[in-house]
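A short write-up of the structure that comes next.
Just one protein chain is left out here, and the rest sit where they should.
Let's look at subunit A:
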């Protein structure tokens, strides 16, 4: 269709001039103004501790001024790790107690990151630092898995059908509540089993 239109236009030399002008204007300009529109992430800068810059203070300031922006986190749930952000929907497989509509706070946070900084847990972040709220939105069964064993010429044949319970979870919010390095007394490993 587009080609046909081009051919129609190309029949008249006057139109061709207009068209080529149009294409010239469409060319990607390499002016600084055009570059400013693109958002390219800055390369990483590692802060040298010897210069008296304290990254912890820096991060704390960002948290207090709520400049952290949208956060992502890595949590462990039912033996699996998920990288999540606000509004995500994740599916867990296998039996899990919570039922529909339950509000949960996810506490095994292995990592929490924002645009400017990343908090890495060893192995998890201290309790109460990152607040992740989640709601259970669906409890159902997975698709049917056919477990079929067969040996030829041996009259051996077993067939089983299996469906495992699944839970669908929505992540409502991820927030940093405390400042980093504050509640040192309350270590995460006190109450959590791995």
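One rule holds for everything that comes next: a contact is a pair of C-beta atoms (placed from the backbone, for glycine too) under 8 Å apart; a residue touches a chain by one contact, two chains touch by 3 or more; residues count from 1.
Please note the rule applied: contacts and distances are computed from a predicted model.
One chain of the complex is hidden; its UniProt record names it "Large ribosomal subunit protein bL20m", one of "Protein kinase domain-containing protein", "Large ribosomal subunit protein bL20m", "Translation initiation factor eIF2B subunit delta" or "BBSome-interacting protein 1". Check A:81, A:103 or A:140 against the missing chain and you find that the one touching it is A:81. Interface note for the absent chain: among A:103, A:118, A:140 or A:173, the touching residue is A:118. The chain not displayed touches subunit A at residues 41, 44, 46, 72, 74, 81-83, 110-111, 113, 118, 120-123, 145-150, 157, 159, 194.
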